[in-house]
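Dropping the structure in here first, questions after.
Only a single protein chain was left out; the remaining protein chains are all shown in position.
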Amino acid sequence: MKGAGTVGAIIRWARRRSPWVLHFNSGGCNGCDIEIVDTLTPRFDVERLGILKESSPRHADILLCTGPVTRQSRARLRRIYEQIPAPKWVVAVGGCSCSGGIFRGGYNVLGGIDQVLPVDIYIPGCPSRPEAIIEGILQLLETIE
Amino acid sequence: MRDVASAVLTILVFPGFGFLFVCALAFHWIDRRVTARFQGRVGPPWFQPFADFVKLLAKEDVLPVGAHERACALLPMVSLAAVLTAALHIPVGGYVVTSFEGDLIVVLFLLSLPALAYFLAGWLSASVFSVVGGSRALLQYFAYEVPFLMALAGPAILVGSWSVSRISGAQSGGLWTLLVQPIGFVLAFIGLIGKLKRSPFDIPKAKSEIGAGPLTEFSGRKLALWHLSLQVKTVVGIFLLVDVFLGGSGGGISLSGVTLFGVKCLLVLLALSVTGVLYARLRIDQLATMGWRVLAPLALVQLLVVVLVGG
Amino acid sequence: MNVELLLQALREVLSAPSLDAEYLPIDETCIAVPAECLRRAVDVLVGRFRVTHLSTITAEDTGLEIVLLYHFWDRRGLTLRTSLPRDGPHIASLARIIPGAIFYEQEVAEMLGVVFDGHPVAASLLLPDDWEGPPPLRRPTGDDV
Amino acid sequence: MSRITIPIGPQHPALKEPLSFLLTVEGERIVESALRIGYVHRGLERLFQDRSYVQNVHIAERVCGICSHIHTTAYCQGVEALLGLEVPRRALYVRTLLCELERIHSHLLWLGVLAEHIGFTTVFMYAWRDREIVLDIMEDLSGGRVAHAVNAIGGVRIDIENDHIPAIHARLDELERQMEMFLGVIQHERTFQARTRGVGCLTQEQVQRYCVVGPVARASGVAMDIRRDQPYAVYDELSFRVITADEGDVWARTMVRALEIVESMGMCRQLLDKLPEGPLASRAPRRVPAGLVISRCEAPRGELLYVIRSDGSDRPARVKIRTPTLPTLATLKDQLRGVHTADVPTILAGVDLCIACADR
Partner (left out) sequence: MSRRSSLAHLLPELVRTLFARRATVRFPSEPPVLAEAYRGRGVVHAELCVGCGLCVRDCPAFALELEREGRHRFRLVHFEDRCAYCGQCVDSCRQDAIALVSEFPRASPCRTAFTRVLVTHEASEE
């Protein structure tokens, strides 16, 4: 599905307007997680941007990760990523999923998401504000081929 | 030659597949938008269902190891084909592709095929969630199907015909079946919610309980077809309800008839959305109890009344 | 909870006349009991004084010994303090008397390597299944460094 | 009937956080459940030992993103006790105000999560929409929606301007109206009751055996509340009721939490009305004298415990955190036995699991 011709343009258009996300917390404090859920609720309502939170990895396009990767969740994170059908993107939400953040150096913390998965966009903040999360996802969508 | 062309046109464009496709997406959008508004949100833009559909078509299509590949590819198509075929017998604002005595039975049969396909999809896609979802779908099917059938049998018996077009046409005098058989309408409405697996009867696909139910393992094209078949089914179900209980287009083939029909459809859709917004999801055993202890007896009473009084 | 009565009862049951209480900030009393008497002391607390709420068990490796603090609560705090040797520490489990202690003991066991005799569960609670190395809250000993 | 094993988690829509369950079911009934936590274990107790008292305030804030403020309260209160530091009264008022606002936000969030789990999306949306009222108050006060960074050792870092107070009252008025609506739904909506009544029952005896705390304990008739029983901050200057119920099921827990929101709003108003003048913080030295302290607070989910031991340096020798979720987790095995699989999310939501805090 290369971006050739009208079909390509339509597909690209559809992908940008229908990002379904799957959320996985690999060790965060819930701060970012509740801000993600917050984007779904009336104040921010990302459904108006076509974003839906899905419950099965098979239905998702974007993996929204929060929290640093802990030893125990590493394998799960990988597996969930592998279950998402291509094309797929990974978003690291919050300081600790970008770099390990305040938890860097903990004996059970491996660091940011990029220790395990290729990350397409990093959204800093602790927690990231809902606006920042929305902006980050939109920024990612801009770059879709 | 012209006949063939017009037949092809009716099947493919109006009131056939093309029209259904557009309706399905439009109804789906309206439903989501209305729900969102009631929940204090904005909701998706009008092109959303289309974007979702195209995106899914262009996505990788994977199945877990152990899933029955052929069946999994076939089932969404069976489901879609069944509802599309069912639509051919249901008059839309008076227009109908084919109509014959007994087509109501065919329609009802075709409309329950997707439930079966859905159940099989759950069983064959090798995931615990989909298996649980599948078995719930089957249980749910038994709970709503009987009252639904009986509720629809009422008008048929009253009119003395098992053709949707005739039942629809018989109300052109102005006396809607709704007014004669209000209980029947309510039952059919509830049955339809169950058939469409909409909130509060979205038990087989309860996100917080079993992921996405039978569809948990489906992706890409197959998922797109599943979604589409469910959306078309919604449209067909609403058409059916309007034709049987709400007087259809009010008789005759005219622009005003089509408009009237459309308005009625939107009202039913609105009612569906509001019902979905108002209640918590029931548990499968609660639904089964409700189906057998409340809905089925009510349907029976309604039917008896129709047979004794009207028949 | 009357600390004086409690102390008396403990002195009697444990036949330790020198048992005494130490007062800590924020309304807390601490009583040091020998490790082998702990179970009986708890029996007295739970059985006779109806102090059933065990808030948690704190364990610390001070470098010299392992200190265990059993924090009870009944409108004010009561801590039973006991210590174990750093080599092969073990103590009777309270799981029978206070089922709520199961998770607390499990945690102490994996974080400091204390063995609770008679504990019903062997699996780890917080640490990953493939955890290697010494229990994370143990201080490094001279030759480990 | 055949047995199947359903793995729930660590990624599962019923869980906003990772924990995993293995449910063995017969038909739709659960016969056995096995629980695994630790996916969010970040080794915080070790991190506390390795950083200074000042840095630790912010780690405490990130034990959990929902009740962040209560963690720093318990931590700072402990360190202040070790230091023998007198905290200005105005600071304690501000601290307490944030505690209660946070309780409202946490309970509303929870109500939303519960509603979502029983498929009551509208209530979920409404609860989270109205939660924004509290978030707005907190953001205006502290600059943070979730992490407030209000507490410091010795006092607080924010002030409440007097001309801001009427605006807060107005927002609380709005929330009060919404709470009436929620209470109406909880008490009267049939489908809501059908899904929550008689689900996840815990008897008073079970609650005591497992040392359960907070709203879960109170919903089973155990009237335990640190705010009343061992008042900290300025709770001894406030009047409030400790809400209890007898049923011990999810519905009772909903009721307890909903009424606690109402109580908390009353407390916020009292705090705003009585707010004394004065400084906001006392200067705290970096080194803390040797000693041991056990600091208890009533977090939204119940008794929160910080045990801090100092060896006289500028970093603690040991910090132990016992969060309210841990004892509640222990009851899940009992609660889940024999229930319908569809009730699992309800039960999990009912006890208000907080894994980030349980795992630390």
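For reference, chains read A, B, C and D in written order, and residue numbers begin at 1 within each chain.
Here is the rule we use: contacts are C-beta pairs under 8 Å (C-beta built on N, C-alpha and C of every residue); 3 or more make two chains touch, one makes a residue touch a chain.
As the structure is a computational prediction, the values presented were derived from the model and not from experiment.
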Touched by the hidden chain, restricted to displayed chains
A, B, D
Looking at the whole complex, which of D:Leu22, D:Ala149 or D:Leu275 touches the chain that is not displayed?
D:Ala149
I need the residue numbers on chain A that touch the omitted chain, in ascending order.
42-45, 48, 95, 98-102, 104, 112, 114, 120-126, 128-132, 134-136, 138-140, 143
Residues from chain B at the interface with the omitted partner, ascending
37-42, 274, 277-279
Going by the touch rule given at the top, which residues of chain D touch the chain that is not shown?
51-52, 54-59, 61-62, 122-123, 126, 129, 132, 139-144, 147, 149, 152, 157-158, 181, 184-185, 187-190
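In this text, only the chains that are shown with their structure count from here on.
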Count the touching C-beta pairs: is A-B or A-D ahead?
A-D
Using Cα averages as centroids, what's the distance between chain A and chain B in whole Å?
34
On a C-alpha centroid basis, what's the spacing between chain A and chain D, in Å?
27
Averaging C-alpha coordinates per chain, one finds the centres of chain C and chain D separated by a number of Å equal to 26
Residues of chain D engaged with two or more neighbouring chains:
12-13, 38, 41, 43, 46, 125-126, 129
Note the residues in chain B that touch 2 or more other chains, in rising order.
39-41, 129, 207-208, 211
Contacts from chain D onto chain A in the complex sit at residues 10-13, 16-18, 38-44, 46-47, 50, 58-59, 62-66, 68, 109, 112, 124-126, 128-129, 132, 145-147, 354, 356
Complex contacts: residues of chain C adjacent to chain D
24-28, 30, 52-56, 58-60, 62, 69, 71, 73, 75-77, 79, 98-104, 111, 124-128, 136-137
Which chain B residues qualify as touching chain D in the complex?
38-41, 128-129, 131-132, 136, 199-200, 202-203, 206-211, 277-286
